[in-house]
Structure formats: C-alpha cells, structure tokens
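The complex appears here without one of its protein chains, the remainder shown in place.
Moving on, here comes chain A:
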Amino acid sequence: MAGRIPLFLLACGSFNPITHQHMRLFELARDQMHQTGLYRVVGGIVSPVSNGYGKHGLVASKHRLAMARLALQSSDWVTVDDWESQQSDWTETVVTMRYHYRRITAQYQQRTGERKDPPTENSGKPLLKLLCGADFMETFKVSGLWRDDHIEEVVGRFGLVCVSRGTLQTDRTVHESDVLSRHRRNIFLVREWVQNEISATEVRRALRRGYSVKYLLPDSVIDYIKENNLYTQDSEMKNKEIKLRPLNKQTILQD
C-alpha cells in the first residue's frame, strides 16, 4: 500500500451501548477505502459523546467508555478516545474532529521530524474522515441540530464515510442537499449488504425486558452491563424532559 494517503476514521455517537453494528461500520469502511486504491486506513477512533449531550436514556460516559474499551479489546486498529466525553459541555462534532486532526497531525510531524531517512510507506500527512451510518447523514436536515458552517467543514474539509444498509437512501440524501452535493467527492458511500439492524435502542429495550442480547454485542460488554445493572426503566427515563444540548447551545450562539 505504498504511496497511499494514511487515513483515520472517527466515529462520534452515543455508543449507548456499543454493538456489533458499530464495530462493523469500521470494518466495512476500511475495506471500502482500501478498495478505492487511494487510502490506507491506519486507525479508527470511537469517540463517545459526553453526558452533556442530554440524549434520552444516555448512561454515564464512564460506563459507555468502559463498554467500548471492552468491545474493542480484540481490535488491533480501532481505539476508544475519551477527550470528547471529558469536556464540560457537549462538543460539536466539528470541534471533536479538529481536536483529533490536530492530534494525529502532531503525531505525524513528530514521527517525520525524528526520522532521518526519507519517509516511505508512512509518508504523507494523515487525513481524518467522519465515519457514520446513514441515519447520521439524515440528521443534517434536522432544524437547529447542525450549524451550516459546521456541516460545510465536516463534509468539505474533512469528509464523510457513510455506511448505508443496502438501500440507496444515502444517494438521495446527498442529492437533495446542496452542501452535500457540492462535496459529493468527499462523501464515500459504503453499502452494507447484510441487513443488520442492531440498534442500541433495541438492545436497551431488550435488556429492560430481560431478553437476551447475546451475539449482538461482545460478551464482555454484556457482562459489564449486568454487573453494573446499566439499562433499566430508570436509565431510559434519563433526560426525558431535557432538550438535546445542540438545540440549546446553537440557538444561543446564533443570537
């Protein structure tokens, strides 16, 4: 894979809890980006959202981080990062992206600075793209959830790798949005041919009702959930009356 651009994939989300489907996103995205012939995927980052996000049923970030770490123990290229969850307030996706981009660039500069001989396979400044599912792209349409200049930066400056579930809805979503269409060359659509709808919402529902979730998430995560009695009627009630933080924060900024 000489001469390819090194690429990091960043997935932001609740990970409430992490499931096999989340982990599949990384695998599918890596395969696809390699097939373009242009990129070499060197790392994956799972960045669980902070508690400040205020999403309905969100359990404490320390748990979501612990579960993600357990799930990714066996992965040799995807890691969990807690920077976003450590911030005092909810952080816009683009801010998280900027942070990670600075970090990987600094690492790269440190490595190339130290190296005496000319850089070979690892040469080239690494890029960072946002990894997401099709539902994520739909959220760009939700009024007040995203700032226009942020969408522009996420898609234009960084780029998206979007995994869809076999329908061509993502094509349509790009087509129906001017900003997405303008940057369509920076949006990589990955088809997931296997219908695999392991939504965390369904997993939480099953847990509340005492049904098995084995084989939908790693055993280690299931054990953790049981030991900490994580997903209950009470936990699902959390933030019920609260408005999602982006809807508050961005209104204030726009005033």
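Quick note on the criterion: a residue touches a chain if its C-beta (ideal position, glycine included) is under 8 Å from a C-beta of that chain, and two chains touch if they have at least 3 such contacts; residues count from 1.
Quick note on the criterion: contacts and distances are computed from a predicted model.
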{"item": "Protein name, per the UniProt record, of whichever chain is missing from view (\"Large ribosomal subunit protein uL13m\", \"Notchless protein homolog 1\", \"Nicotinamide-nucleotide adenylyltransferase\" or \"Alpha/beta hydrolase fold-3 domain-containing protein\")", "value": "\"Nicotinamide-nucleotide adenylyltransferase\""}
{"item": "Selected residue (touches chain absent from view) among A:89, A:219 or A:234", "value": "A:219"}
{"item": "Absent-chain contact - pick from A:145, A:198 or A:244", "value": "A:198"}
{"item": "Touching residue (missing chain; options A:5, A:145 or A:206)", "value": "A:206"}
{"item": "For chain A, the residues touching the chain missing from this view", "value": "20-21, 23-24, 27-28, 30-31, 74, 193-199, 202-203, 205-206, 211-212, 214-216, 219"}
